[in-house]
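== subunit A ==
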Amino acid sequence: MSESIIFYTLALFLLGGASGMITARRTIFSAASFMLSMIALSGMFALLHQSFLFLAQLLVAVGAIITLSMLVIVSVNISERYIPKEPHLGRALLLGALIAAPIVALIVVALQAHFTASFAPVPEDFGTLASIGATLFSAWVLPFELISLLLLAALVGAVVISRKGERS
Partner candidate 1 sequence: MKIRVVERHGSALKDRLYLPAIWQGLKITATHLLKNVGDIKSVDVLEYPEEQPTDITSRYRGLHRLTQREDGSVRCVACYMCATACPAGCIFIEAAEREDGVDEKMPSRFAIDTLECVFCGYCVEACPCDAIRMDTGIFSLIGARREDFVLEKEQLLSHKGAFDE
Partner candidate 2 sequence: MTPLHFLLLSALLFGIGLIGVIARRNLFVLYMSIELMLSAVGLMLATFSRLRGDEGGAVLSLLLIAIIAAEAAVFLAMIIALFRAGRSINAHDFTQLSQEQNA
């Protein structure tokens, strides 16, 4: 019961934050709403007994990514006139909703019709750092290494792209 209440509260924050993000006209409010939904998402991970994912989401998505985005917003320091006006935002959102609705509706209908499974109890150490680590470094070690390469590439790419001066 109490878990349901938590779930619906978190879902409210998650969806509210997400909708706030795409409707807000000022970038800072988009970022604030995005932060709200990311924190709610980490709460969802906690509800799913994924304790390490919960912490990783807080640490990376909220702590690092939001901070980085905010830092970019602050450092670029865009004055009001450079922010796109988007005069027909409502209409554009409606159009987007029209395009997105069939896809989402399809998933929702399919899920509701055919998906009846429910959660089974999981072992005590499910989702903890130790067990996730063991899985990561046994069955998933190749993807892990590839991701680390990707991260390195992204790091180098980010440095190269954002570097000042001539690129000839």
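The candidates came about this way: all candidates are chains of the complex that A comes from, given by their letters.
Rule of thumb we're sticking to: contacts are C-beta pairs under 8 Å (C-beta built on N, C-alpha and C of every residue); 3 or more make two chains touch, one makes a residue touch a chain; residues count from 1.
As the structure is a computational prediction, the values presented were derived from the model and not from experiment.
Taking any copy into account, the candidate from 1 or 2 that touches subunit A in the complex is 2.
Across the complex, candidate 2 is touched by residues 3-4, 7, 11, 14-15, 18-19, 21-22, 24, 27, 30-31, 34, 37-38, 41, 44-45, 47-50, 52-53, 56-57, 60-61, 64-65, 68-69, 72-73, 75-76, 78, 82-84, 86, 89, 92-93, 95-97, 99-101, 103-104, 107-108, 111-112, 115-120, 122-123, 126-127, 131-132, 135-136, 139-140, 143-144, 147, 150-151, 153-155, 157-159, 161-162, 164 of subunit A.
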